[in-house]
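Here you go, one structure.
The complex appears here without one of its protein chains, the remainder shown in place.
Entry: chain A
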Amino acid sequence: MSRSIKKGPYVDERLAAKVAKQAGNNRTPIKTWSRDCTILPDFVGTTFEVHNGKAFLKVYVTEEMVGHKLGEFSPTRTFKGHSGGKAKAAAPAAK
């Protein structure tokens, strides 16, 4: 179910403040853990470092990403293929 319109999009206030603060000038990546924060139009052009539980992954926000959550761009799982068959491990990667 989607979030009620009354509440508006969920935004991490502190993060939004940080983005506003560096608006325009120095676009240093902002480290953040708030994967659940919605990407606002104001965030476009900012680089975030979004935590995936282990490391911070760089996410450069483009216009297309508005409305998604930061966490969607920082995958939490690594799939290295199943054990065994080498040919089979290569096949899904080629797809």
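Here is the rule we use: contacts are C-beta pairs under 8 Å (C-beta built on N, C-alpha and C of every residue); 3 or more make two chains touch, one makes a residue touch a chain; residues count from 1.
The definition used in the following text is that contacts and distances are computed from a predicted model.
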item: Chain left out of the displayed complex - its UniProt protein name, from "NADH-quinone oxidoreductase subunit K", "Glutamate synthase", "tRNA N6-adenosine threonylcarbamoyltransferase" or "Small ribosomal subunit protein uS13"; value: "Small ribosomal subunit protein uS13"
item: Which residue of A:16, A:40 or A:65 touches the chain not shown here; value: A:65
item: Hidden partner interface residues of chain A, rising order; value: 62, 64-65, 68, 71-73, 75, 82, 84-85, 88, 92, 95
